[in-house]
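For this view, one protein chain was removed and the others were kept in their places.
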Amino acid sequence: MFWQAVTLQLGYNATLVMLGAACLGVAAGVTGTFLFLRKRALVSDAISHATLPGVGLAFMLMVALGGDGRNLIGLLLGSAVSAGIGLLCVNWLTRRTRLAEDAAIGAVLSVFFGFGIVLLTVIQTMSSGRQAGLEGFLLGSTAGMLWNEAMVIALGGAVTLALVVALRRPMTLVAFDPEYAAATGRNVAQIDLAIMGLAMAVTVIGLKIVGLILIVAMLIIPPVTARFWTDRTDTMVVISGAAGGLAAYLGAAWSAVVPSMPTGPIIVLVSFAGFVVSLLLAPNRGVLAAVLRHRRFQARVHLRQGLLALAQGQPIYERYTSRILQRAGLVSADGVATEAGRARAAKALLDEKRWEIVRADQAMEGAAALYDGMRALETVLTVDQIAEVDAKLAPPEALA
Amino acid sequence: MSGAEFVPLSLPPLVIGVLAAVACALPGNFLVLRKQALIGDAISHVVLPGIVVAFLVTGVVSAWPMMIGAALAALVAVGLIEAIRRLGRIEPGAAMGVVFTAMFAGGVLLLEQSDTSSVHLDVEHALYGNLESLIWLDATGWQSLWDPVALAGLPDELLRMAITLLVVGLFTWVLWRPLKISTFDAGFAEAVGVPTGTVGLGLVVVSAIAAVAAFDAVGSIIVIAMFICPPAAARMMTNSLERQVFWSVVFAVLSAVLGYVFAGYGPLWFGAANAVSAAGMIATVSGILLGLAAVFGPCRTRSGAPVA
């Protein structure tokens, strides 16, 4: 069954929803990357919660005008308007008052959401409101979706994705270095607005599938996942988009097969699983790699310090340092340097002396900047240059 | 309205609402100043998986296991956020977003997959609670306040919320100076021997206790709103931390009272028959108060603040 779903053999509606979800997932992953790089990931939380009053008011307005309150396009338009107002409130509070952005986000999301709940309870008491099913927007539901609704989502997802692709270059530039972008004549405020606008579009279209509480996950988790795998902005955008698209596609397929599985939570959890794997196992930034690297590095630092202390006849203060030296066979159990230890210590001291020369020499400024106490001089300078350094080193040593 | 109607039906929810609002607003002051306002948001989201797991483990819907489950979930969430932030070198906002959405999603999924149809446990309840249902059937009027038999029938939530407020208040009072120093200047605090890490963790734990107790009585919405809106509004009123905390309590009480009254009686003024969600209305009122403070507050901007 699951396989059938993944290969799009599960009926027209389910296929549309899955394709729409995948488009939306890619768009969310890409847009979210820019939010994340601008350190505004949680603004999306304010946007999504701020959609609720719009949904409620749109329903009431459509009913008041004699129409069907459940028209999806109308509801989504309403949600977009109130999300936009919420976003303006966050910006206003941050710019015009002493509040930091996190407090502004929290205030807007709770107040708008609270007001939305008030409106939902009003709608429940309306004669036409009993079966409105607006609660579906809280957690999303794709079960029993009408054909034209599925169409709206598929088209909306595709259009958002197209916009993201079209705007990716200026957004990358602004996310990477806003000051440089401004200096080259880009309107940073406008591009920021575009990023927020796209986040809003993703949120609004995702409401029906994922629901407003969890849509933020689609904007946050994929970029954070991608961050573990690369240090480059453009690669991160691609990985994040792929991770978002895949999670949304698999999640929608799964929930199409098992209708009791709500789409939103499944998509979020699939996405989260990808995040956990990346957090632990990513080759460079992953936790496992980092822990191993840190321990190796600490051992190297202690070894080097121990060798320098040996060379200069200074006492070794820390037990860990002695243990490392012993384990490497550089000192004997009673703390006396072995022959190998003396040789290594002499080499370490020579290295330090050479570095001293390099760092005092204006001509070698480039190499000197690389000094960190650990780096072997041979990795920075050529054999000839080292000989040059040694020439400077020798005379005063000889004199002394 | 007569006491015979007000005391059993409106007084308990009103008092519980006020207690919950103040219990959240107190730690909220420090969270807002530490730029950790959204910890409240994260905690209130992860309460759901906490209570669902507690229900699955114990098989009963009862307050204490659920509150313990929620508190544990809050601690797990805070631990995960810290771990992701430090180990993964991810900025705190994004780390928070990852953790609370994933845990909330897990909670919803567990809820849908387990047989909870027979019990009153659903997402909506977790979100906006049921303040209106916390009534005091044994009361017959104001005189019941002095009647031990009737008092025994007060909703449990009232006592729990009162104890919570006491705990939160004690914490704030005892740790006032360490909280203040480590919030203002963590490096200096560390240098004079204030255990800033422990103080910070204590603040989060106390916030979690407030959030969980308040959530049980009034739902998550109020929790997030009360952590942030009253302290944020109070921030615009004064340049002294002591007075800011005082103002935040005033705003919290006002939000709870006005919100409850508007929700219960407001619709009647407009000719509608049914009350609206009190939790939602309390959050709305706190937002309106914040808006007023942001426009008119004497200390609303960073620069050129008037002399206190």
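Which chain is which? They are A and B, in the order written, and residues in each are numbered from 1.
Everything that follows uses one rule, which is that a contact is a pair of C-beta atoms (placed from the backbone, for glycine too) under 8 Å apart; a residue touches a chain by one contact, two chains touch by 3 or more.
Everything below uses one rule, namely that contacts and distances are computed from a predicted model.
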| item | value |
| --- | --- |
| Undisplayed chain, where the name is taken from the UniProt record, one of "Monovalent cation/H(+) antiporter subunit G", "Lipid II isoglutaminyl synthase (glutamine-hydrolyzing) subunit GatD", "Gluconate 2-dehydrogenase subunit 3 family protein" or "Metal ABC transporter ATP-binding protein" | "Metal ABC transporter ATP-binding protein" |
| Contact partner of the left-out chain, one of A:155, A:257, A:368 or A:393 | A:368 |
| Identified contact with the non-displayed chain, of A:227, A:304 or A:354 | A:304 |
| Chain not shown: contacting residue from A:177, A:234 or A:318 | A:318 |
| For subunit A, the residues touching the chain missing from this view | 98, 293, 297-298, 301-302, 304-305, 308-309, 315, 317-318, 320-321, 352, 356, 359-365, 368, 371-374 |
| Residue ranges of subunit B at the interface with the undisplayed chain | 33, 174-175, 177-178, 180-181, 183-185, 187-194, 235, 238-241, 243-244, 302-303, 305, 307-308 |
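Definition applied: only the chains that are shown with their structure count from here on.
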| item | value |
| --- | --- |
| Subunit A and subunit B, separation of their C-alpha mean positions in angstrom | 29 |
| Subunit B residues touching subunit A - in the complex, by the definition given at the top | 32, 35-38, 40-41, 45, 84, 87-91, 93-98, 101-102, 104-106, 108-109, 112-113, 123-124, 127-128, 221-222, 224-225, 227-229, 231-232, 235-236, 263, 267, 272-277, 279-284, 286-287, 290, 294, 297, 299-302 |
| Sites on subunit A touched by subunit B in the complex | 36, 39-42, 44-45, 93, 96-100, 102-107, 109-118, 120-122, 125, 135, 138-139, 213-214, 216-217, 219-221, 223-224, 227-228, 260-262, 264-266, 268-269, 271-272, 275, 279, 285, 287, 290 |
